[in-house]
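First the structure, which I've put down as structure tokens, then a few questions once you've had a look.
With one protein chain withheld, the remaining protein chains of the complex are depicted in position.
Moving on to chain A:
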């Protein structure tokens, strides 16, 4: 037993005792005396700690506290040590010098007057009692008060190594939580051991829940939607429906981008947000579906029917924020998520000359396209990069500001109303994003000419912005890029504020293959890539789900989304969607098998009904 020394009878060293003696003014303690003292002190301390353990155990705790020691001292008729109330553990500091090593506790001087003048500390919350059902007739309900039926770690393990689930049928941890109502009806002793192998099968309750949630999320009733999103964001135990939810979102985005249905896109993004917020879900294995959808909503050429009127900018902002959240949460050194997302956006920003230099012949076909990268896509890409932090802004946007300025200038001087609006928005956004970065990056003398020379068209406006920032008091000390920018409110479509995102009468419930492919070709290059990476699987969507018969299944319909062949030329090796897909191989198989139709159905149902009142503009306020 290697640690037997530790286990049986550790004691103070002579050195420690000498140090302690020194600290109380005994300079030259003889070795023998120190040894005696060390032994005795160790013994007494052990006795006290042993007694304190009893108090700890009777307090039903696992952590020894200072009060336990006090109680133990009292039991032994020793004066307790007053003044050692410390909420956290005291770290031992280490110091060495003069050939001696020393561990000590740092004691800070406390200024009494500071304490006296400080505002009184917050009163701790009173103890309160809250009741919930831990089990109803032996079944643990999945309410937020109960732990999720399958912990995040277990979900992760399952996705990384699905074999484990097959190899150990008797899962002790999950013993108390039957997966669904059916299992609960089984004889209890059996259900302890029987673990369902095919978790893709949803119980009737789950199907109902899925239907309710998806309908509410894309429906017209804002109250219900809020409830549904709340449920998505908080409820544990949704992991079994996750594949369906993700397919629902990705298919929904694909369809509604084609139909330019801004409202539904917003709703879908809010679903993504809710799922990201749910602590108990392990989303890694569905990123390959979520990321293309989200990036589509950021950079798509057209997201609404009337780009000159509708505020699709808010959706782009919101989706960009989502993307940043995804990057922050899921980025690891193995999936390089953030790098890939950054690359995706920066490609959209590439000016023709740069593409030529950087990517060589393989990019030639896309190059022509990118010259015409729509301003809306540029806006999205800028926003997407801006959310990833000032460093990204500096490297990827600042270096292209001259080219971007040219585009803006061209559009502003042009005639297209929509283009002019887009250019105005893009300009505003660029200034807002760049100003803090430039301010941190440049030395004070801000000369308009320098700016003009360096940043082209946008130079003068940028200079104004930066100098305004420098002069504002908050901007003075905050060095970060998030300084308060006093700027004009985002340019909203001025002529008609009321209508909001249009829910134009959709075509037939089944869009024919051609519009789909056409639209995909029309979308910006980056967008095309992301969509294709998913769509290239030629997903055939049928509404008769073999595995999970939804309670109200509509007559079988078939939707086919045919991907454009363009994807072969624009090799999506670097697009985020593709990468995540192949990093989680088993998942793909699963999501392909998933009954996608159930997913897509409500979207069409909603968009098909023309009577549906258009959601109010303040819908967008949720995004902010």
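We adopt the following convention: a residue touches a chain if its C-beta (ideal position, glycine included) is under 8 Å from a C-beta of that chain, and two chains touch if they have at least 3 such contacts; residues count from 1.
The working rule: contacts and distances are computed from a predicted model.
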According to its UniProt entry, is the unseen chain "Aldehyde dehydrogenase family 3 member A2", "GPI-anchor transamidase component GPAA1", "Transcription initiation factor TFIID subunit 5 isoform X2" or "ATP synthase subunit g"?
"Transcription initiation factor TFIID subunit 5 isoform X2"
Among listed residues A:83, A:99, A:124 or A:444, the absent chain is touched only by A:124
Looking at A:26, A:90 or A:134, which makes contact with the chain not pictured?
A:134
List the chain A residues touching the unshown chain?
1, 4-5, 7-9, 11, 39, 42-43, 46-47, 50, 54-55, 57-63, 65, 67, 71, 75, 124-138, 140, 145-147, 172, 175-177, 187-189, 192
